[in-house]
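What you see is the complex with one protein chain gone and the rest in place.
Take a look at subunit A:
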Amino acid sequence: MMSQLIDVHNVTHRYDHHKVLDDVSFSIEEGAFVGLVGPNGSGKTTIIKLMLGLEKVQKGSITAFGKPIEKFHNKGHISFVSQKANSFSRDFPATAKEVVSMGLTTKASVWRPTTKKYEYLIYEALDRVNMSEYAHHNIGDLSGGQQQRIFIARAIVNNPKLLILDEPTVGVDTENVEQFYQLLSQLNEDLGITLILVSHDIGAITTHVNDLLCLNKSVHYHGNPNDFESMTDEQRSKIYGHAMNTITHNH
């Protein structure tokens, strides 16, 4: 039962009269490294917001960890790295360590663990992303790639079971992108964190993920990325290219 972390069932979603998701169904297996790809405007961000409970499901249903999403109270099971991570104000007076500590709020209650325990968890997360030596640097002084590593550390410090990353490589320079994907593979293999990596760039991620989900308002492909790779261009364009054409018409 728990092998399915997320189950999306017949979800349709509209903004005003504009349909962004049309009868979308899929499920996320525990331990998977899912690549969620689709062109711009394909509803990727919307489906993520629905899974995170940031927006209400209009039609259909989503189950998270065996519970309807409306009743699921996130106590650190699901974590998130947004594409807007580099849109925070660079002058914000916080160190890398303080940013990571924000990931521990769900552990917070009236009786909080001791500071020592916190410190240990924070440095463990910083070590994971190879950023311990930057713990006391101001977050605004770090490069885009380093900032994104800090945001990963913040997202994993609370030991989540599922980590959703929305276009995390935006703002990361190309030479560091490969390292970044390797870091994600490590999180998946070593820590057993289930990952959903959202990207508009299908070529860049198929070699890293083990489950591929192509979304363009509806699910166009869900399965092994190798099978997708071995398809002919014609077959692929039916799934993805055709979708691209639809977008072009909209302009």
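One rule holds in what follows: contacts are C-beta pairs under 8 Å (C-beta built on N, C-alpha and C of every residue); 3 or more make two chains touch, one makes a residue touch a chain; residues count from 1.
Here, contacts and distances are computed from a predicted model.
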| item | value |
| --- | --- |
| Omitted chain (choose from "Aspartate carbamoyltransferase", "ABC transporter substrate-binding protein", "Zinc transport system permease protein" or "2-oxoglutarate oxidoreductase subunit KorB") - UniProt protein name | "Zinc transport system permease protein" |
| Residue in contact with the excluded chain [from A:Thr46, A:Ser101, A:Thr169 or A:Asn188] | A:Ser101 |
| On subunit A, residues whose C-beta touches the chain left out of the figure | 52-54, 73-76, 78-80, 82, 84-85, 88-89, 91-95, 97-99, 101-106, 108, 110, 136, 138, 154-155, 158 |
